[in-house]
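Mind having a look at this structure? Questions to follow.
Here the complex is missing a single protein chain, while all its other protein chains stay put.
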Amino acid sequence: MSFIVDYYNYWIVVFLMMAGFYIVISANNLVKKIVGLNIFQTSVFMMYISIGKVQGGSAPIVADGITSYSNPLPHVLILTAIVVGVATTAVGLALVVRIKRAYGTVEENEFEDKDALI
Amino acid sequence: MFEQHFPVLPIVLPLIAAPLCMLLGRSQLAWLLATIVSGISFCIAVSLLMVTLDQGVLSYALGGWEPPWGIEMRLDVANALILSVVTGISTLVLVYAKDSIATEIPQSQHTLFYTAHLLCLTGLSGILTTGDAFNLFVFLEISSLATYTLVSLASDRRALTAAFRYLVMGTIGATFILIGVGMMYMKTGTLNMLDLAARIGEFEYNRTLNTGLAFILVGVSIKLALFPLHMWLPPAYTHAPSAVSAFLASTATKVAVYVMIRFIFTIYGAEYVFYSMGMDVILLVLAIVAIFNCSFVATVQSNVKTMLAYSSVAQIGYMILGISLVTTAGLMAGLLHIFNHALMKGALFMAVGAVFMRTGSADIKAFRGLGKTMPWTMAAFTIAGLSIIGVPLTAGFVSKWYLVTAALEQQHWMIAFLVLIGSLLAIVYIGRILEAAYFKDPVQSASDKTIKEAPLMMLVPMWILAVANIYFGIDTSLSVTAADAAANWLFEPSAQAVFQSASQSASELGAAR
Amino acid sequence: MILEVISTILLILGAFFSLTGAIGLFRFPDFFTRVHAASVTDSIATILIITGLILRTDFDLVAVKLLFILIFLLLTSPTASHALAKSARHGGLLTLAEIRESKKGDND
Partner (left out) sequence: MVELIDLVLLGMLAITALRVIFLKDLFAVVMLFGLYSFLSALIFVNLDAVDVAFTEAAVGAGISTVLMLGTLALTGRKEKANNHTALLPLLVVIITGAALIYGTLDMPPFGHPDNPAHQHVAPRYIEESPKEIGLPNMVTSVLASYRAFDTLGETAVVFAAAIGVLSLLGMPKPGGVAIDSGLKSHLVLRVVAKLVIPMTILFALYVQFHGDYGPGGGFQAGVIAAAAVILYALVFGLPLATHVVRPNFLKVLAALGVLIYAGTGVTSFFLGGNFLDYNVLASDPVVGQHIGIIVIEFGIGITVFAAMLGIFYGFAAQAERTNIQ
């Protein structure tokens, strides 16, 4: 039982990651691919934040009468990673817009039919 | 007065120059600034290589916070060597780019090209020098984002889809690395590479750490285009502007190979990765399949850039092969091939870029008769091509020689034989182009435009690399010494410990100064 | 003590209205009725919940911040609903009554 209590969080997060990953690799529509990429990354962020949680701790901002804080380091890492994620999303979506203009479609199999990549 | 800051300068200088480039607005000025900054970084990198050869490891604590609390830059022989290659190639490519991008990228985008190039250089230098696992991820993403931009700058619409595919694969790779780093952090509580190494060393076999390593290796394999995960590379290199192809082919994947070396040897330790997890067999098989599959594919390509891209994937196979031999000699051969391959591929892609500029095509048909019309370009191409094949007196021969020796040392006759067969395939694909260039008559073009030799600004960097290919094929003292020292250092955990204490005294010295 | 009881009642009421809004969003037949369900209950739930929370503070800076949030939400949330309904209208969506009208017209 304690086994489940110890790990349920990670397991659900793994499920979420894989849902995102599945969308990325199976979607044919480029916008959906980007959505999947974001879901994948957000789920990884959840894994990190779960690492940082301390039971009975509070947010890592010094306050009177609080002795136990959660670990601030994963929070810092994920702040950085979120920014990296949105940067990638922005460039990816810009590429999608340009692809639409160049090919008239954002479905992967359709523009691959028009132009073999190699 | 800046000597003690040298480890961080190859990252900081391009990072400062990138926004300045954008502010300058004029492409000429931006080009000048980018080239000068890249050149200075190269000089610094070379001096760092000399220092590390002399006294081992340099450590630089950013923000004055001692590791593992702060982020640390660590320079040893291995990354100083690759850093010199990256900054050197970057400088040459920038010189080359001035004329090359004039025909391939619209005028209004030129400053953006230089800015993105500098950001990419920042990222690559950062990946090489950092001693912190998460910091590595951040720099990986800087270089990747800049790369997507660079690839998509080409006017061909296929560049867009190539860049998109690259973006999706690259981000999946980076996220996998992030997962792996998270798992390492979870078990050890630290992100500093040396600290991680020390703490991972306490575990004999741990499922979380194994998974972490697996994810990191898969993520890095995507970035370095190891065989089944290489599908993003050929389109990206084919459709990117020539200067970008030349830069990426000779630096980006090499840096990723170095990241793999770093995770395997510095953090987990060869013992853990190869003996506990048996990764060497997997890497060995993938490397050999990569060499054969991609060399074969390269022989049937009609677009020369695509052919060179597949050849790159095959050559990466040789580097991984060196690593997977699990000996100092093998690792040294791998590192040496990183160095030499950068020289060859840089020159080859530059030559193809020059041909593309003059003929408007990178198809093998466009190469017909170029031996007469573009003699200098084709001569450089020939030298670098011979180097890829591994003809004696070229750099390629040296690294293949060491690779074969390393394999024979282990009694792996089969592997040594396969490496030689791989070279035969290289003869086929390089030979096709040389045949077209020297023994076929040019196709009569309708426009009846005479093809001129490439401009001097493009020939000079191309020839510097071509001459380097011969120089490092004859005088191997510098490259072999550095690669040997690096391999020894990476392979011996005890040596790392010794260097660690040495670096501490060095940093104390720096502090005293 | 009394404050706490009042606050609890307010919070439960707020939660209840939120829930009804959510059910309405599912059960109502067309777009306009759904927007109606969501936006009206949203406003009342916001008022109730934030007042409930304010009663639980020491009436310090936190209470002021909550008050700001309340004002902000009361400004933006009805506006958003309004904009939604208006653009639906703009896009040619008819209310149920109008659809019935037009059907009647067809039949005649």
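The chains carry the letters A, B and C, assigned in the order they are written, with residues numbered from 1 in each.
Keep in mind that, in the parts below, a residue touches a chain if its C-beta (ideal position, glycine included) is under 8 Å from a C-beta of that chain, and two chains touch if they have at least 3 such contacts.
Remember, it's a predicted structure, so these values are computed and weren't measured experimentally.
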| item | value |
| --- | --- |
| Chains still shown that are in contact with the chain withheld from the display | A, B, C |
| From B:Val57, B:Leu81 or B:Ala116, residue that would touch the chain that is not displayed | B:Ala116 |
| Hidden partner chain, touching residue among B:Ser84, B:Ser100, B:Thr190 or B:Thr266 | B:Thr190 |
| Touch with the omitted chain, as defined above, among B:Gln28, B:Ser155 or B:Thr208 | B:Thr208 |
| Touch list for chain C against the chain that is not drawn | 72, 75-76, 79, 82-83, 86, 90 |
| Touch list for chain A against the chain that is not drawn | 2, 5-23, 25-32, 34-36, 38-39, 42-43, 45-46, 49-63, 68-80, 82-91, 93-98, 100-101, 106-107, 109-110 |
| Chain B residues that touch the omitted chain in the full complex | 2, 5, 8, 12, 15-16, 18-20, 22-23, 60-65, 68-71, 109, 112-113, 115-116, 119, 122-123, 126, 132, 134-135, 138-139, 141-142, 145-146, 148-149, 152-153, 179, 183, 185-191, 199, 206-212, 214-215 |
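Keep this in mind: only the chains that are shown with their structure count from here on.
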| item | value |
| --- | --- |
| Averaged-CA centre spacing for the pair chain C and chain B, given as whole angstrom | 57 |
| Chain centre separation (chain A, chain C; CA means) in Å | 31 |
| Chain A residues touching chain B - in the complex, by the definition given at the top | 17, 21, 24-25, 30, 33, 37, 40-41, 44, 47-48, 51, 73-74, 77, 80-81, 84, 87-88, 91-92, 95-96, 98-99, 102-103, 111-112, 115, 117-118 |
| Residue ranges of chain B in contact with chain A within the complex | 134, 137-138, 141, 145, 148-149, 152, 157-158, 160-165, 167-168, 171-172, 174-175, 178-179, 182, 185-186, 191, 234-235, 238-239, 301, 303, 306 |
